[in-house]
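The other protein chains are all here in position, but one chain of the complex has been omitted.
The block that comes next holds chain A.
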Amino acid sequence: MGRIEVKDLHFSYNKGEEILKGINLSFDKESTAIIGQNGAGKTTFVKLLKGLLKPDTGDILILGKNTKETTAAELAKYVGLVFQNPNDQIFKNKVLDEVMFGPLNIGQDHEEAEENSIKALEMVGCKDIYNKNPYDLSLSERKLISIASIIAMKPEIIIFDEPTIAQDYVRREKIKAIIKNLTENGKLVLTIIHDMDFVAESFERVIVFQNGKVLMDGHTKEVYSHADILNSAYLEPPHITQLCNKLGYKDTFLTVEEFIESKQSLRQK
C-alpha cells in the first residue's frame, strides 16, 4: 500500500457541480508533478489530501488513516501543504515567528522548532531576512517563506501548490534542488505546477488532471511523448520537446542539456 491511497474520490463545493469526478490514485515515493488546465481541480484535490476538505464519497488514506476519521490537526503532522497564494498562509509579523508557528503547533518544543525553522530558512535562501515583517516582502519572498514554514514541520508528505510563481531563474533552480533533496531524504513530494520545462527537469512521475478526472498518469518521458493528448488538456510539451517534435526526431528529449549532450556525442563519433 502506498503512503497515499485515493479511492473513487468525488467532491463538489456546490450541489449540482461536481469538481472531482471519481479519482483513483496511489502515491508512495516517486516525486510527482500534477499538471492540468486552470480549474481542473488540482488545488481542490490537494486540499482534500490535507484534510481541509472532506470527500463527498470515496476515501483518502494518508499513511493508512482515513481523512474522514482524522482531524486536520492530526493530519498536519504527516502532510504539509504550501498554498498557491502565500497570503492565505502567512499571518505573523516576523518571518521567524511565521516559520516557527507550524512546528510549534504540531508539538515541537521551542528549541527544536527554532532550529528546524532556521535550517528551513537557510534552505530557501531567506535566512538573512528572518527578522523582517513578511508583509514588507515581495511575492517571491513570501512564497519562499511559506515553503520554509512547511519544511520546518518535517512532514513525511510535502505538497507544493505552484512553488515557482514569481521566482526568477536562480530561485527556480533552488526550488528544484529542494525538491530533489526532500525526495532523496525519503519524503513524498507532490507538486502542482504549470511550468512544463520545470516538470521535465524535476519529476519522475506526471499526472494530468482534466475536468476533475485523471487523463494520464505515467513516467515523465512517457507523458510528454503524447503531444496530442497534452494539447487536448490545454497543456504543451516542454520547449525542447516541441523543437524535437517539429524536427521530426523520434526520441523524446526532456531537457536542453540532455539534448545537447546526445547530439554532441553523436558529432564526436
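FYI, a contact is a pair of C-beta atoms (placed from the backbone, for glycine too) under 8 Å apart; a residue touches a chain by one contact, two chains touch by 3 or more; residues count from 1.
Just so we're on the same page, contacts and distances are computed from a predicted model.
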(message) There's a gap in the complex where one chain should be. From "Acetolactate synthase", "ABC transporter related", "Fe-S cluster assembly ATPase SufC" or "cytochrome-c oxidase", what does UniProt name that chain?
(response) "ABC transporter related"
(message) If I consider the whole complex, including the chain that's not displayed, which of A:52, A:72 or A:165 touches that chain?
(response) A:165
(message) From the list A:94, A:110 or A:239, pick the residue that touches the absent chain.
(response) A:239
(request) Looking beyond the chains shown, say which of A:84, A:146, A:183 or A:202 touches the absent one. (result) A:84
(message) For chain A, which positions touch the chain that isn't shown here?
(response) 13, 36-39, 43, 84-85, 87, 138-141, 162, 165-171, 194, 196-197, 231, 234-236, 238-240, 242-243, 246-247, 256, 259-260, 263-264
